[in-house]
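Removed from the display is one protein chain of the complex; every other protein chain stays in position.
Note that the chains take the letters A and B in the order they are written out, and that residue 1 is the start of every chain.
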Amino acid sequence: MHYGGDWNPEQWPEKTWGEDVRLMTEAGITLVRTGTHGWARTEPAPGAWDFGWLDRALDLLADAGVDVVLSTMTGGPPPWLLRRHPEAAPDGTACPSGPVRHTYATRLVEQLARRYGDHPAVALWHIGDVYGSGHGCARPCGCEACEEAFREWLRARYGSLDALNSAWTTAVRSQTYGAWEEVRLPGHAGSAGECAPDPARLLDRRRFTHDALLGCFLAEREVLRALTPEVPVTTGFLPLDGSVDQFGWARHQDVVALGPAAGSGEAAGTGGPLAAAAAFDAARGAGGGQPWMLLDHGPAEGPWPPGALRLRAWQAVAQGADAVLPAPWRQPRGGAGRFRAALVPHAGTASRMFTEARALGHELAAAPAELEGSRVSAVRAALVLDWPSRWALEQSPAAGLDTPGLLLRYHAPLLRSHVTCDVVPPGRDLTGPGYRLVVVPHLHLLSVLDARRLAGYVRGGGHLLVGCCSGIVDESARLHGNGWAAPLRELLGVTVEEPWPLAEGVTVPVEGGPAGSGHGSAWAEVLTLDGAEAVARFTGGPAAGGPAVTRHSYGDGVAWYVATRLDAGALERLLGAACARAGAEPVLPGLPREVQAAERRAADGTRFVLLLNHGARQARCRLPQPMRDVLTPGRDADAPVYQVTLPPGGVAVLSAAPPGT
Amino acid sequence: MHYGGDWNPEQWPEKTWGEDVRLMTEAGITLVRTGTHGWARTEPAPGAWDFGWLDRALDLLADAGVDVVLSTMTGGPPPWLLRRHPEAAPDGTACPSGPVRHTYATRLVEQLARRYGDHPAVALWHIGDVYGSGHGCARPCGCEACEEAFREWLRARYGSLDALNSAWTTAVRSQTYGAWEEVRLPGHAGSAGECAPDPARLLDRRRFTHDALLGCFLAEREVLRALTPEVPVTTGFLPLDGSVDQFGWARHQDVVALGPAAGSGEAAGTGGPLAAAAAFDAARGAGGGQPWMLLDHGPAEGPWPPGALRLRAWQAVAQGADAVLPAPWRQPRGGAGRFRAALVPHAGTASRMFTEARALGHELAAAPAELEGSRVSAVRAALVLDWPSRWALEQSPAAGLDTPGLLLRYHAPLLRSHVTCDVVPPGRDLTGPGYRLVVVPHLHLLSVLDARRLAGYVRGGGHLLVGCCSGIVDESARLHGNGWAAPLRELLGVTVEEPWPLAEGVTVPVEGGPAGSGHGSAWAEVLTLDGAEAVARFTGGPAAGGPAVTRHSYGDGVAWYVATRLDAGALERLLGAACARAGAEPVLPGLPREVQAAERRAADGTRFVLLLNHGARQARCRLPQPMRDVLTPGRDADAPVYQVTLPPGGVAVLSAAPPGT
Partner (left out) sequence: MHYGGDWNPEQWPEKTWGEDVRLMTEAGITLVRTGTHGWARTEPAPGAWDFGWLDRALDLLADAGVDVVLSTMTGGPPPWLLRRHPEAAPDGTACPSGPVRHTYATRLVEQLARRYGDHPAVALWHIGDVYGSGHGCARPCGCEACEEAFREWLRARYGSLDALNSAWTTAVRSQTYGAWEEVRLPGHAGSAGECAPDPARLLDRRRFTHDALLGCFLAEREVLRALTPEVPVTTGFLPLDGSVDQFGWARHQDVVALGPAAGSGEAAGTGGPLAAAAAFDAARGAGGGQPWMLLDHGPAEGPWPPGALRLRAWQAVAQGADAVLPAPWRQPRGGAGRFRAALVPHAGTASRMFTEARALGHELAAAPAELEGSRVSAVRAALVLDWPSRWALEQSPAAGLDTPGLLLRYHAPLLRSHVTCDVVPPGRDLTGPGYRLVVVPHLHLLSVLDARRLAGYVRGGGHLLVGCCSGIVDESARLHGNGWAAPLRELLGVTVEEPWPLAEGVTVPVEGGPAGSGHGSAWAEVLTLDGAEAVARFTGGPAAGGPAVTRHSYGDGVAWYVATRLDAGALERLLGAACARAGAEPVLPGLPREVQAAERRAADGTRFVLLLNHGARQARCRLPQPMRDVLTPGRDADAPVYQVTLPPGGVAVLSAAPPGT
């Protein structure tokens, strides 16, 4: 397991670097990210390069055996660039469309690649910095270059104005375009039809923004691929951040990374272990199950609570991470982040924080070598998440269904049931990985092709649970023809007669079936059964008397449908029943609700079971078969363990030999 | 009764039009609005006209006998216009001041008038689209043309800078103007005195904005009057929207229309039957009692609840509408409105919605022919509403008293008491129509002339109830001289000593008289009696011990005054007592509270009584004299009816022969 933090030597006098590296060694640090904020130091004036500081910093690390994720530094353009090209940041964040950033950024990356591509410390390139977060390279700013890029993007997507007019249904509000030049980025002065912009146009703005950011990334990646083909590349994202399609982006990364701080920006809801779990499964899903990397993932302000650093680090490992860089290395004296937790806090190395950080380093170093590179196994379920669908949902009366709640609401019950699930995009193969249950929460935008993919999975024996408001619009945010949610009608065995947005605070009661007594909110649908059976019914609200939960036998499988957003308790009961019927079994049976369980399987077949107690009380976990404790220091490595007792925040790593050994 | 919806053929392939018109016939549709979003289709490039589509659409309608409210299409300028003249929409909404819109809009209107003025289907012109709502032609944008137009408007209003300086009391904040060029639209960069703009200046911005929008309307009307003098014109407004003076505007329309959707923009509070009732009475009041037209009046998102379409349609008829176009004809597949209810919903024609729409069409078609053209009668009360007063109120510490609550609070008790009232502007004749009670809620701005009009009405035997904070400022938002509310002092028999704004959430207790125990909020006044008697007193707050409700015999009439904003219950009790004393009788005596009652009287003297049950329970209505049921299918047309039982949402239309037949 790789372990470390963000080391920013440019923030400190050089004389302190040696002490830093010594402390890293003491704390078991094996990997640091460096250079994130180094552009101004490396290129203090246009084309004037100063690599000496970085040479010395990297050499120090190499000597100490600490590997480096080297940043391309392009997340933080230096002041001279913005002074020279004010148009590069017309509204205070850097514009991704103009030629300026590409020119200067790629020139810098080329220098870095040539100089450090085969430096012994450099293990990985980190490109840019938190795309889409408002840091550094942020969003199209509406300058002329952005407008032009938007039109180019639309030309490439639609080919013709006729296709664009059709996709955007411009006739609906007298916005039919007669020339490409008439098309403007929505949200900017002078844009036509701003009082009620077309949802398709807003959706395409989201897509274009995404692709503009991706373009910045790809321009750098191209340079790196050409010059240092052997060094893998990554970049970190805010957990489940709405502006970047992590699934689409992951195709262009060698390693998926998740960062930075929970609690900042859109990631505000991601502080707890349930939210982290959803984000971690999505990070693993983005990389197709490959080991991923946790970056800079601490509280936005103030310390980690006692034990929290260790628990979160092991949670990442349990969910498939092979590298954990959970915090800055050292708290800076200035800057907006000076109150953020770091491994070496302002209080110094005698502090609780550094003590915990060091203990974690030693613990990770002592963990079995086979754990690294092992894959999360015993995955029995999948959750389908889709960024374009989230973007379309924003433009609909069902906006209240959107993430982070969207994913978390369906993910947490599975986690509490100890059923491991992948979070995957709708285009992913669902039949291969042995999923017993696939959950599709509010997939508002669903292409006919992807709907067929879901049907194929169920026909082949899969179980599927679909949340309301799915399959409503097509890729252009248009209602699918032939009535509501037509692409899912045959599969679900229901027809949506009337979709009802529910005002904030309004709930509708639901009764019956495994969900028991519950209520829905945000959205409710009047259904007619078309082959499915009603498992629960609305007992109030606009669909009173009608089905609220349905089940349909389809091919060799089963398709559930939930016609509202169920409350957490009812949803957990319903998902429990769906798992049971589908044969989606927990990692271990009979575990306490607050314990998270995961299994990783090494290349040699060794099974590791990781147990984490997120609760406030001691938790006793009985093992169905004796295993070995491979974590506790001073343990008898060969003694069979039949039961594990975890204190609050406790972690256990157990192993079982491969079958047949 | 005319019945229909918005038909937008430009949004659909032409091959579906025939089916649309066939369904209209099936559903009893007699009138549709067409062309609202047709500009881009009709003039795809500047001066390049394409009328073929509209020729064919109108011919189809004419063949089917469906009449058309033809839109002048100018609510939605096409993209080419804004590209050609970016200054026409500097902040994303179209500027009403520049020459551009007038030039292009009137050119289009001229083309439409020449081509369709005598088309057999065309019954009415609809000019623009929802002035003041933020759609289409929206508000002065502060461009140079707006600034210039504002100055021109001021010159015309005040004649001289001295008069302006006096009206705006510019000396109060060192803002005395020495040249017209120094005057700026408030709220824009560089405007002087922006930290505390003069209320008179803000009031005049409101007036100017209104007149600028009205100017757009009048420019088109002028073209239409010249070319098609025989075709009446209309335009629809948001119910009680704050930015457009519906009373002032109505003088320029041949038919008053109310639309569009409740729930959008400022109309958010207008969803329920009480709010609709207030808006409907104001629509009738705007037209001086003439039949009016309901346009595009549905929920902003999601379906009409079961039965609601019918109930709302009949409510409009009960309150004087002769044409009901309550929704779009067909739900579009794209655009921001794709979730709005339509007569033909996305679910198709087998749906509940279309079934209800068709049934309503048949019911309206079967209603007695004499109902059309009949006038609302048995009007015993009037409520005085004034847009300029609302605008002045906004700029005062009494802003909390403003609409929609302002009107609704005083209107709902009369509705529940089944006393029919007109909603009229302060300049309207109050002595002619036989009003027994006139209610004046918080008429903050009141001219001396209009105060005299009120006094004359009371002297002649009328009863008047005035709400607090009335008569405080003059036409320039200046305090009237000679103390608070001086123009009303003699009439009300009270002197306002101290007006107290109450902070949000603060209430003051009131006791005594017909209002019983209640409380006031938002505003409370310390009064001294000057001829009036105290009917209720404050028992707490800044005016504790002083009069809260007074009554004054003046001439042959009676003037009540309420020195605070009473809570709904106390106000209903007080208005009930005021009605009783004034002899303002209900349409029918003894009706349940949740039933709305109205009377319309035909030219031949036939009386129609309409009863609508807005409650959730069955309601039994006893009739004081036997009448005939002219609505229920299969009824015995001549059988006398002594009593009507209405289910929830139920509607009855009864008739009584003219007296003497």
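A few notes on this one:
One rule holds for everything that comes next: a contact is a pair of C-beta atoms (placed from the backbone, for glycine too) under 8 Å apart; a residue touches a chain by one contact, two chains touch by 3 or more.
Just so it is clear, the structure is predicted and the values come from calculations on it, not from any experiment.
Checked against the full complex, the candidates A:117, A:337, A:516 or A:569 give a single residue touching the omitted chain, namely A:337.
Checked against the hidden chain, the listed residues B:28, B:79 or B:199 yield one contact partner: B:199. Which of B:34, B:97 or B:170 touches the hidden chain is settled by the complete complex: it is B:170.
Across B:243, B:374 or B:396, the single residue that touches the chain missing here is B:396.
Contact with the chain that does not appear here is found for just one residue of A:4, A:38 or A:361, A:38. Looking at subunit B, the residues touching the absent chain are 168-179, 181-183, 188-200, 395-397, 476-479, 481, 483-484, 495-501, 542.
Interface residues of subunit A with the unshown chain, by the touch rule above, are 8, 10-11, 37-41, 44-45, 73, 76-80, 82-83, 86, 89-93, 133-136, 138, 301-303, 305, 331-339, 345-348, 351-353.
Following the convention adopted for this analysis, only the chains that are shown with their structure count from here on.
Between subunit A and subunit B the centroid-to-centroid distance comes to 50 Å (mean Cα coordinates, whole Å).
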